[in-house]
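Omission of a single protein chain aside, the complex is shown with its protein chains in their original locations.
A and B are the chain letters, set down in written order, and residue numbers restart from 1 in every chain.
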Amino acid sequence: MSSEILWYANRATGAVCLVLFTVVVLLGIAVRLRTRLPGLPRFGTVNLHRTLSLSATAFLALHIAMAVIDGYVNITVVDAVVPFVSDYEPFWLGLGTVALDLMLAVLVTSLLRERIGHRTWRALHWLAYASWPVALIHGIGIGTDTGTDWMTWLTVSCVAAVVAAFGIHLAHSARESRRTPAALLRTAEGARS
Amino acid sequence: MDQKTPQKIDIDWTSCQGHGLCAELLPDHITLDEWGYPLVDGAPIPPRAIKRARRAASDCPVLALKLRARATP
Partner (left out) sequence: MTTTTFTDVYMSPRLLAPGGTAADLSTHELRYGPLSYGDPDGLLRTVAESGLTGRGGAAFPTYRKLVAVADASRRTGRAPVVVANGAEGEPASRKDKTLLRLSPHLVLDGLQLAARAVGAGEAHLAVEDGASYLESALAQRNDPLPVQVVRLPKRFLSGQASALAQYVSGNAPLPRHQHPPVRERGVRKAPTLIQNVETLAHLALVARYGADWFRTAGTPTQPGSTLCTLHVRGREVRVVEAPFGLPLNRLLPLRGTSAVLIGGYHGTWIPTAEAAQRTLDTTDLGAGVLAALPTDRCGVAETARVLRYLALQSAGQCGPCLNGLPRIASAFQTLATPGPQANTRQDVARWSGLVEGRGACHHPDGTIRLVRSALTTFAPELDAHARGLCTASDATPLLPIPNEAH
């Protein structure tokens, strides 16, 4: 495979990862909010979130593989898991590595969910909210498509979607924590008078 | 897990948030109350439903549902 094709494929899989992981984050929030997706039963939302996260991971593996295989720039397997030590763009590439490490923690703990218990799992799952922006910044900083219309458009859409969904998540959590027995009693008594 | 011991559904009510997946996976054994929380009849799960019950336990987003030999201590 020519280096140029590998390079394009790397950028393409990178863009696909951005889209897929964005959808995974949105679906994760949908699960948390107990949202029902049209046409799907409730367990459909959870299953879609999980299936898509595995697909996204597969594309990420491809994305990394191509970067490593490609001889045009020097990126080694080590650089894929140890951040900031690469020859090529150590900072921007390192961010990608950090994002990968965080995502692997999320993935592994999710596969071992029943073993580690819900509380531990949930604490680590929050790392997903760290992994996504780090991956995004990696893409913007290292991507040679940065500045092209379609990439900008794509990035802005994904950021807008995640920011909006995260905002809804926070608002929902705040509302939930306000649902105390005292608040519910006030509501019930108000409804009766 | 001993296959012969009858398995019952045990719900950790402090974790349950009323996602309702369990009721979808085991409609013959779990329904939802008017607030969205599972109503379980407490009877042992018959062998033909055990597989779906295990799935309900592993799919619960908050791991509130478990299969146990006895439901209460």
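Criterion: contacts are C-beta pairs under 8 Å (C-beta built on N, C-alpha and C of every residue); 3 or more make two chains touch, one makes a residue touch a chain.
Since we're looking at a predicted model, the values are computed, not measured.
*Asks:* Which positions on subunit A touch the chain that was left off?
*Replies:* 179-182, 184-185, 187-189, 191-192
*Asks:* For subunit B, which residues reach the chain that was dropped from this view?
*Replies:* Touch with the absent chain occurs at residues 10-18, 33-37, 39, 66, 68, 72-73.
The working rule: only the chains that are shown with their structure count from here on.
*Asks:* Show which residues of subunit B lie in contact with subunit A when the two form their complex.
*Replies:* 15, 17-21, 24-25, 36, 57-59, 61-64
*Asks:* Which positions of subunit A touch subunit B when the two form their complex?
*Replies:* Those in contact with subunit B are residues 31-32, 34, 41-43, 46-47, 113-114, 117-118, 121.
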